[in-house]
Structure formats: structure tokens, C-alpha cells
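Shown next, in C-alpha cells, is the structure this report addresses.
Removed: one protein chain of the complex. Kept in place: all other protein chains.
For subunit A:
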């Protein structure tokens, strides 16, 4: 299978060589060449049309886009030489074409013709400039944010899980904790922000608390509902086989509730990102939220977009990580959602 596959491959290769390419093959080649063309257009526009402002690294970006565009067009034509690589590339060609067009339009609308109000919408090479010149600061921000997020999330997930299991297994615990949870749980954690910042020794520890609180509520509720909805026949089976109370909790209730727990973890993770960003904007003097706020103070709009992009990569990475953990722990299930 390749961009230059000629109809159905036959046993006799020599014969196949001389057949005309099929319509589907031609369409695939055209798509790859068009994608290459879009990137070449982006490169040309970037390099040869004068900028309406002062942004660095335009020539480097043009060179990189030109190389990519040329390579794509070439791959489209010569794909038959390396069928497996071409097959892998083929899945991405529609996206590569769309991205090439998007970048060309973006470049035209900002640096070249200023259709979008400046300086609020920086061109692509302004973002590249940020990544090249300010990567150290961005990197320390990512590390700080990830650390804060993971610590808060782990604390909240652990606490929520334990509370959920206790709620599901012991009614006496529920008598005291359930009303408190009903009162506090639905309250957005952000509302605690002013209190947390003076009640805790540092804004950092306050943020850990807030992220933990945000995570703990959905994890607790879903763990609880998971434990409560365990098929009672599982307990009957385990009891007739001589299971102790601890065995029923750790080897029956918790494994059976695990799919629910992960739903709670996903909800908690999503909600905690919001708290992370707000906490960093409001108090913590590090992290991507802080970087975003700081860039706004300096009217460094390109830095804001760059930080936004990095932040979405970080959040997406963490969600992916959670999916991996879930897929590993719940590997016995038929896979439902692929992230």
C-alpha cells in the first residue's frame, strides 16, 4: 500500500509496474501534493511578503515550512518507493493540508495584512520567537504547574477515594460525613481562595489544598456510588467462600468499584485544571497561570498564546497519563473510549 499503489497488487510485480495508477491513488497523490503546496505557500508568504510589524524568526519559520512542504510534495510523488512510510503518512495528509492552509491564513491575517487587530493577534513567527527566546522560563513554569497539579490531585484523589470507600462500606461514617459533604462538596473551590490564601502558610500550600478539594469531591461521590452499586451476589459468593470483612472491602468492593472511581478521577482532574490556573494567576508566583498573567501585564501577547498552547499540551498530557493508568488497571474490560 502506498501513494503510488497500482490497483490491486499482483503476484507478478513486473506486470503491475506498467499499469496506470487508479483514481484513488491519484487522489491520494494530489492530496499530498496539495498539502505540500499549502506549506510552501505559507513559507513563501512568510519569507517574501513584508511584515507590518517587528517580529523575529520569520526566515527560520519560512525555511522550516518550506522544507516540510517540499518533503510532503515529494513524498506524495515518490511514496511508492517506501510503501509502509507512505501508508503511515497518508493518515495525516488531510490534517497536514488543513494545518498548512490554517497557517497561511493566520500569517496573512496578522503579520502581512493585519486584518486582525494588532498587537492582540500575533503571527506564527512571533510565537516561534517566544519558544526560542523564552523556553527556559516556559519550561520552569511547566515544571512548577505540573508539580502543583500532581501534588494537589494526588492528595485530593487519595482523600476522596478513602472517603468514598468508607461511605460505601460503613453507615456510621456516612452519618457524620454525608451531611458535611453535601454542604461543602458542591461549593466551587475557587470560593475558598481568599480564605485559603491567608489560612495557609503559603499560597503554594493553599493551592494544593484547593486543587485537592476540587478533586476529592467527585472522586468521593463516584467511589461511593461505585461501592454502593457493587452486585450483592459478589459479596454472597465471597462470603460463602470464607471471605473476611477486610477481604470483602479490598478484594471485592474496591476492584468492583474501580471503573466508577476512574470516572470520578477524570471529572476531578478536569475541574482541578481550572483551580490550578486561577490559583497561579491569583497568588502563586510560578507556573503557567502566573506566566500568562505576567505576560498580560507586559502586553506580551505572543507569550500568552505560547503559554496557552503549552498549557493545553500539559493538561492533555496529564489526561492521557490518567487514561493510560486506567487502561492498565482495567485491562480486563472491553476497551470503550480511546483517548
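Everything that follows uses one rule, which is that contacts are C-beta pairs under 8 Å (C-beta built on N, C-alpha and C of every residue); 3 or more make two chains touch, one makes a residue touch a chain; residues count from 1.
Throughout what follows, contacts and distances are computed from a predicted model.
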Omitted chain (choose from "Cytochrome c domain-containing protein", "Lipoprotein", "ABC transporter" or "Long-chain fatty acid transport protein") - UniProt protein name: "ABC transporter"
Per the touch definition above, residue among A:131, A:200, A:234 or A:294 touching the missing chain: A:234
Absent-chain contact - pick from A:162, A:258, A:278 or A:309: A:258
Hidden partner chain, residues of subunit A it touches: 231, 233-234, 236-244, 247, 251-252, 255-256, 258, 330, 332-334
